[in-house]
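Have a look at the structure below, then the notes.
For this view, one protein chain was removed and the others were kept in their places.
Entry: subunit A
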């Protein structure tokens, strides 16, 4: 019984006129619980397509995604949104919080999507936010938060349903170095302590020190990053 996230030979192509443009070509990766994997690569290399397929937002043309035992190609749209809700925590490029909800309600919203909110869910949400250093911001609206606080709220939102897989799409794109380190180290800490399988797509090489493994995406092909470049990164 495989656990975590397995992506086997996934290919994704788009038809453009009579041509077939492939965005991903036979991509395979396996991430165990407690593992934090980074995918780097230039823009246009297929990183986002890769993350969308891993995140059950886009269907692969060929190959299979096994997300903690769910075979994504076999699921209906409704089941897919359920998988996104229960099994996946998304952290997006810009925090993408709902503007009219305060920090605490951002988390409750996710709970509401899956049904009733119980008292222990509220306690869990408060604890989570305190752990992420947002204890004093529970009632603040997104417009009153700094970039780092917004992104930390997004991290909390990704964790509230206790998902098995965390997917982060350029989580540091809009942050300065200090805040970027703060947020990524927080994600890494949560991944380790809560035993999640996590993938972060980034081209911010400063952040690779937090990751267990680094993959490079180029022209739709995924390969382990060469040790030389990794060593170079580690020296930084």
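Note that in this section contacts are C-beta pairs under 8 Å (C-beta built on N, C-alpha and C of every residue); 3 or more make two chains touch, one makes a residue touch a chain; residues count from 1.
Basically, contacts and distances are computed from a predicted model.
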From "Putative hemin transport system permease protein HrtB", "Aspartyl/glutamyl-tRNA(Asn/Gln) amidotransferase subunit B", "Aldehyde dehydrogenase family protein" or "Ubiquinone biosynthesis protein UbiU", the hidden chain's UniProt protein name: "Putative hemin transport system permease protein HrtB"
Absent-chain contact - pick from A:75, A:101 or A:138: A:101
Residue among A:6, A:52 or A:164 touching the omitted chain: A:52
Missing-chain contacts mapped onto subunit A: 23, 44, 46, 48-49, 52, 55, 57-58, 78, 81-86, 88, 90, 92-93, 96, 98-101, 105, 108-110, 112-114, 141, 157-158, 161, 169
